[in-house]
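In this view, the complex is presented without one of its protein chains, the others remaining in place.
Per-chain residue numbering starts at 1, and chain names A and B are given in the order in which the chains are listed.
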Amino acid sequence: MNEVNLFLLNLAIASLLISVGTGIAGTILKRNVVKKVICLGMVSDAVAVLLAFIGFRVKYPSLPPVWLFKEGDEVEHALRVFADPLPQALVVTSIIIGVAFTLFLSVAVVKFYEDYGTLSFEKVLEEVEGEVEEGIE
Amino acid sequence: MQVTSPAPSLCVVVLAPVITVFMLLVAKVMRNDSLATALFWGGLATQLAVSVLVALRVFAGEVLVYAFGGWPPPAGVVLIANRVAGVFLLAGITVVFACAVALKWFLRDMRDDSVAAYAFTLLFASGYAGVVLTTDLFNIYVMMELLCISSYALISLKKGRAVAAALKYAVFGGLAGLMLALSAGVVYGLNGSMYFGDVSLAGVASLGAAGGVVVLMTVWSLSFFSALFPSHFWLPDAHSEAAPPFSAILSGVSILTGFYVLVRLSAAGLSHMGFMASLIQVLAQAGAIYAAVAMLVQRDIKRVLAYSTVLNTAYVFMGLTAGVDGVSAALLHALTHALGKALAFLSIGMIVKQVGSRDIYVLEGAGRAVPIVLIPLTASILNLVGVPPFPGFVSKVTLYKALMTHGSLSAALVLVLTSGIAALSYVRLLEHLWHPPVKRVGVPKLPLTMSFAIYGLMAAMVLLSVVCTSLVRIFNDALVAQHTVYSLAKLVVS
Partner (left out) sequence: MSGYRKLFVAFSFVVTSLVVACLATLKGVTLLPVRVEMGVAGAYYVTHSYVIGFSLWVRSVVNAVIWDFRAVDTFFETAVLFAALLATLTFTTELIGETRRVGKGVGLSPVVTTALKLSLPLALAVAGGLALEGHLSPGGGFQSGAVVAVMAFLLMAAYGVTTGWLERVRALLLTRSVALLALSVLAVVPAIIGMLYGLGPYALTGRPVPKLVIPGCCVVPVYMVLLNVFEAVAVGAAFTIVGLVVWLSMGGENRE
């Protein structure tokens, strides 16, 4: 494939990888739980797109993997031209799992805020080292 | 070696709990809690029974293979049970069952009615069975996520600080899971297949920069799930804040999954991987020292046990870099630790619930007031220390021998040293509990179910001590044959 296409592809992948990196850094470094959840969502979306990229053909023409031909026809042509279906299935599954995650995290954050009034769990868990909360096991 | 395909028992072990949960939800919506409870016990008992069946068949010399839909790998997902898988499946489901039996007594401290706890326990069991049996990288991701979401939910069910601990675990657990998914995809991009028989860590690592990064991501994410230093930070909070039966399940069963998957991926563990092996060695040794020292300064009894889990994970990872002998020793150690830790958490949970505090000084003498619990508790702690005749002793000695033979003298030294330091903490614990009572603690009416759970686990530990020495040899043979098994399974299914 020619230089321009390669450059564009690399540009797309590079920006996605940088998103992933930024998201990971954000998840680790930010103190506010809501920001952590947002960064996690960023990582999740970028990972999904990266996974989808793995299945694309790097030459044209390329078609989505849907059989529009008559049955039995042109299997070799299909194999040359279809995008790979497996990464797309991976993307669907990982997006659903990501949605489930974000759902759980968001509601847990709300509950956490209701209980403690602060959005930083470091503050809540910090005092635990060496000390024990009385009355609760 | 006889390969049996298809073996529907594997499918039942993995699918039954999830299907039971779906039935349970209907019962819950119909406000029929007794039906829900009956369904829960039915599902869990089925899973336990079939796990026993699988273990028996596997030890009779068969290798069980089940390909979902009959589709051959790498197109389809294949469940493979060799001896290692059989043992780990049985051990894990036994621990979950025992904790479920003990669960009822702790339900009063949960935020929700019983049905949620039952549902999550079943989902956890299903996810664990899936992780143990599957041989496909993306399926590992899905099963791990099921395991993890059920763990987060189980932790957060308890009143108090538990939600914060669950949040901490969940945020970073989500990250680790995403790393697994990404590495599964990239491995597919490099290899065209995600089947364990086609993919090997060393092979992928040699495929250039992308391969190296992928292996790093996979190993990091698996070491996060097993809580290897420095990715252990979520563990002390999560395992100590959870309710005792769930702490037992988490520390006993969910910790196993990380390095188990590593072993399934490459039978020799990380031994022939140069830079990665040395990195893991250094981290494991540092982690062991850190955890052993941290155990000494804790006042919260459950945090002592949680740091002890970190310590034992470090031991296991030290073994993973010491050749196939090291890997089998590490697997045995993981097993003895799982049973011992689960028993310890359950017994401690009982005592703590009676006294109402987790502080070691407040618990002074509490053990004597509950003598029925004290015996299994002492047994489990001595198992963790590693004194004969407990299986913990055999596993530590085997690990030590493996480390010495494969030349990591520093690792063997660290093992001995940190065992000594940790023994100080354990003895301190025991001393506090065996002390004659300083204040009046009411003698509790120990529910029968609770003693069944605790003594059942102790019986399992005794059984393990009988078979441990032969288990090492069995694991060794199974690991050496692992790759052959994968290729054979592929042939058999096609």
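The rule is short, and it goes like this: contacts are C-beta pairs under 8 Å (C-beta built on N, C-alpha and C of every residue); 3 or more make two chains touch, one makes a residue touch a chain.
Predicted, not measured: the structure shown is a model, and the values here were computed from it.
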Decide which residue listed in B:Val3, B:Leu190, B:Leu216 or B:Ala277 touches the omitted chain of the complex. B:Leu190
Taking the full complex into account, find the residue in B:Glu62, B:Glu145 or B:Glu364 that is in contact with the omitted chain. B:Glu145
Touching residues (missing chain, whole complex) on chain A: 3, 6-7, 9-11, 13-15, 17-18, 22, 50, 53-59, 64-68, 71-72, 75, 78-79, 82, 84-86, 88-89, 92-93, 96-97, 99-101, 103-104, 107-108, 110-111, 114
In the whole complex, what residues of chain B lie against the chain that is missing from view? 6, 8, 11, 14-15, 18-19, 21-23, 25-26, 28-30, 67-72, 74-77, 111-112, 116, 119-120, 123, 126-127, 130, 138-139, 142-143, 145-146, 149-150, 152-153, 156-157, 186, 188-194, 210
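Note that only the chains that are shown with their structure count from here on.
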Quick one: report the Å distance separating chain A from chain B, using the average Cα coordinate of each chain. 27
Please name which positions on chain A make contact with chain B in the complex. 20, 24, 27-28, 33, 36-37, 40, 43-44, 47, 50-51, 54, 86-87, 90, 93-94, 97-98, 100-101, 104-105, 108-109, 111-112, 115-116, 121, 124-125, 128, 130-137
So in the complex, the part of chain B that touches chain A is made up of which residues? 109, 138, 141-142, 145, 149, 152-153, 156, 159-161, 163-168, 170-172, 174-175, 177-178, 181-182, 184-186, 188-189, 237, 244, 297-300, 303, 349, 352-353, 356-359
